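Heads up, one of the protein chains got dropped from this complex, but the rest are sitting where they should.
This part shows chain A:
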Amino acid sequence: MEETIIAYRFDRLEETLSQLNKANCAIVAGGTDVMVMHKSRRGVPPKITKPIIFIDHLLELKQVNQNGNDLHIGACCTYSELLRDPLIPMPLKKAIKTIAAPAIRNRGTLGGNICNASPAGDTLPLLYVYNAKLLLRSVNGDRIVPICEFIQGVRRVQREPNEILTEIILPSVLEEGAHVVFEKVGNRNADAIAKVGFAGYIRTKGAVIEDVRFAFGAVGPTMIRSNEIEKKLLGKTIPVTDMDIAKVVAAFDKIIKPIDDQRSTAIYRKTVALNLLRYFLTNSTHIQHI
């Protein structure tokens, strides 16, 4: 009994979108999540029930452009390509270097990491603190959604079946003056799934905090960010006082609710997440001050 697999690989984004509009398809970019997700036991090919549509080769999705101080990253840029691109901010490159190993980085894409919406997606904490906006395109036109609205839960995103994520927009990321930190905690230095991820962002004017953002990965169903907590620090001067640090840490202590699993413990994840936050608040605000 031979099984038929329908697969599409169009030269242009437009044709791809129109096919997507006709039939619900499984989008494959690098395939590094798709193939794992549909993996069968040994000796049996993966089972993907929907027709497959490849998008990894579409040139329209592989550009990196500067637009004023905004950065536009094509959804199908692979990690290896992004590492070579001079426009990509250093913290994002640092995060990318912690992903998998070279072979997977040659295939895996930024768009795939977002659409896969794993709580342990390593680019996500940074994309959250960069206030990334996502450009989704379909035959009906474009729409732009903030990443925090697009990702709704574990492997749940707000994408219509006929839409493709085409671009990731990082607003004002090329502006000077912000200090951004990324930390991944895994069980080893390559091919590791994050036990905790942390991104911190701070911009000051003189000694006054103008903007501050934090995001935590792998400690909840999706990235944890809180505008409310961040607001408490706006207008404060640096170095942030021990009391303010303690308040922010205590506030996150309440909303970070990690789990025990085969990779780590809830108590470890929480302790480390808060350690990294405390360290960021203590040190980043110092460094800037000096």
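In this section, a contact is a pair of C-beta atoms (placed from the backbone, for glycine too) under 8 Å apart; a residue touches a chain by one contact, two chains touch by 3 or more; residues count from 1.
The rule is simple: contacts and distances are computed from a predicted model.
Matching "Ferredoxin", "CbtB-domain containing protein", "Hydroxymethylpyrimidine ABC transporter, transmembrane component" or "CO/xanthine dehydrogenase Mo-binding subunit" against the UniProt entry of the left-out chain gives the name "CO/xanthine dehydrogenase Mo-binding subunit".
Note on the undisplayed chain: of the listed residues A:A103, A:V139 or A:A190, the one touching it is A:A190.
Mapped onto chain A, the footprint of the missing chain covers residues 40-44, 101, 183, 185, 187-193, 195-196, 262-265, 267-268, 271-272, 275-276, 279.
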